[in-house]
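Of the protein chains in this complex, one is absent; all others appear in place.
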Amino acid sequence: MVVFRSAALHSCVLLALVALFFVLPAYHVGAFSRIMVLAIYAIGYNLLFGYTGLLSLGHAMFFAAGMYGFGLSMNFGGLTVLPAFAVGVTAAGLLSVAVGFLALRTIGVAFMIVTLMFAQTFYLVILYFGEYTRGDEGFIIQQAQRSIAGIDLTTETARYFTAFILFAICFLAMARLVQSPFGKRLVAIRENEERARMLGYDVGRLKLAALVVSGLFSGVAGAAYAMLFGYVGASFAAVHYSIFPLLWVLLGGAGTTVGPLIGVIFMFYLIDVSSSFTNAYMLVAGIALVLLTLFAPQGIAGTLRKRAVSWLP
Amino acid sequence: MDFGPHLMLASIEGAVISAILVLTAMGLSIVFGVMRVVNVAHGEFFMLGAVFAWAVSTMIGGHAAFGFVAALLIVPVLVGCIASGVDQLILKRIDYDVDRTIVATIGILYIVQQSTLMLYGPEARPVEPPFNTRLALPWFEFGADGFQMIWPWGLSVTTYKLFVIFAAISVLGVLWFVLTRTKIGLIMRATQQDREMAQAFGVPVNRVYSWVFGLGAGLAALGAVLVVPIQQAHYLMGGDPLLLAFIVVIIGGLGSLPGTVIAAVLIGMSDGIISVFFSPTLAKIIATFLVAMVLVFRPQGLMGRVAA
Partner (left out) sequence: MAAVSILETKGLTKIYGGLQANTDINFSLRRNAITALIGPNGAGKSTFVGMVSGRTKPTNGSVFFEGQDISRLPAHKRIQLGMAYTFQITSIFPGLTVEDNVALAAGRKLAHDKTAHAQKTAAVLDKIGLGDRADQVASDLSYGHQRVLEIAMGLAQDPKLFILDEPTQGLAEGEVDAFVTLMRTMAKETTILLIEHNMRVVTETADHVAVLDQGRLLASGTVDEIHANAAVQAAYLGTTANA
């Protein structure tokens, strides 16, 4: 029953996203392409924060690793889109293994600060090699290069559906993952790490696995962003982009499968609307963070689950 | 200029950086020590201090010294009050839960920073120093004519920079006195060691927390008032002090005040010296990475009493 319901819910979400393409005006179609890519990032972050209970303040480095792995290997390595995409995701994966080995030795506040500092190091390295990365200014990936098997990814339709396919894969894969024994074990770590260990689970390895999967998803999102929007810049590695997924997941509902998408949609439009009034649009993010911690620590989907639909995955 | 005089100049710069840093980091460290929370918005209180210092000194007018003295007196108190208000309004309500406090202070960071952008604007604005006489410094050299004193061109320090160093040392002295020799210090230490026990003995823990949070922000603001005559006030200026203060507090041992002072001098001096001789980005990369590694491999050792 629960399995059926959750399958129905996830299909409905995906169907709605397909339908949106046909009903939304062009501007919002573009917005939703972006939202779906960022939602992949949020889904990855959610596995670590929402399910495993590890609060990272440095996920931008994985996003940026995917982005730069893709962009640099295209512009300097002469790769085509698909191999470059693989390079980007691999880069994020390797980085998350390395960061995981080191950062997971710490817990709590120390883990947050360590991830923050590693991400800051990564950001500064991007600036330091400005000759290749063009630093804050970033670089463009030529439109002509951005195609797969003759399909031009820069048209609105191709962009929307590429983003959709990637999102759908990640969304469904994560929904399966968190309901698998592996996912349950991660939740166990979140709930009571010592108990999980004393049930015979190798907590260290599970946490590393969660971090790496989370890093890979972030890398997919970063590479997809560069592929679909043709821009690679250091601002995506800056601390803002580590805070964003935290904000999205908190807003949408940590530890829920649909929460990340909801969070990104809400935040995207909040910032979109407020930036037409003021250049201080991050004010909205700040207010949202404070209000969420004060009044709705479980986010939108989390509150729904608590109040009305207890089966929400 | 030769290497020697150059190094001396760098050391003076380093001492000035240390002086500001020690105040900022001290604020972060006291808050962590007593309240066991990490205040990510600390750098924004520093920035507020700088912006308010500009506002106060512009409003007062007349000789630069009037504005500066007024800022020195008013601004830390003002920023401290704002921080206490934030504590009462937000942190108290989430019961100083470690994770949620971090998320909430990230939110506060953006609120303070972006509100400043809206109200004060994106410009960087200077504050005129109250006095700024340039003092040439001598250098000793062993030349052909034996030991001699020369006055290399460019080797100088302003009286204002000397004042900053002196001011920071005085503030530290007062702080040390208050924390170790007065009842206020006793209450703070009692709260730090055991919140429940202190409460049971009639310490108004909530009020102490509010004061401590205000004191921490006030120290950062004081550092900022001292720095604006050297560095201009800008809404994004809080990032670097936050990062440096974090580094200092971690190296010095979270919550350990003597450790914080030593680490601030160490980091400030090396930051001053390294950035004169090397690319500042490279210096930051190395510093940030090393601090992360310190936390990874010696969390207990360097974080002192966190485990308890």
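Residue numbering begins at 1 within each chain, and the chains themselves are lettered A and B in the order written.
One rule holds for everything that comes next: a residue touches a chain if its C-beta (ideal position, glycine included) is under 8 Å from a C-beta of that chain, and two chains touch if they have at least 3 such contacts.
Everything numeric in this text was worked out from a predicted model, so none of it was measured.
Within the full complex, the chain left out of the display is in contact with A. Counting the whole complex, the residues of chain A in touch with the unshown chain are 181, 184-185, 187-188, 191-192, 194-203.
Note that in this section only the chains that are shown with their structure count from here on.
Work out the mean CA point of chain A and of chain B, and you get 34 Å between them.
Residues of chain B touching chain A in their complex: 38, 90, 93-94, 98-100, 102-104, 106-115, 117-118, 122, 243, 246, 250, 279, 281-282, 284-285, 288-289, 291-293, 295-297, 299, 303, 306.
Across the complex, chain B is touched by residues 55, 57, 102-103, 105-106, 108-110, 112-114, 117-118, 120-121, 124-125, 127-128, 243, 246, 250, 278-283, 285-294, 297 of chain A.
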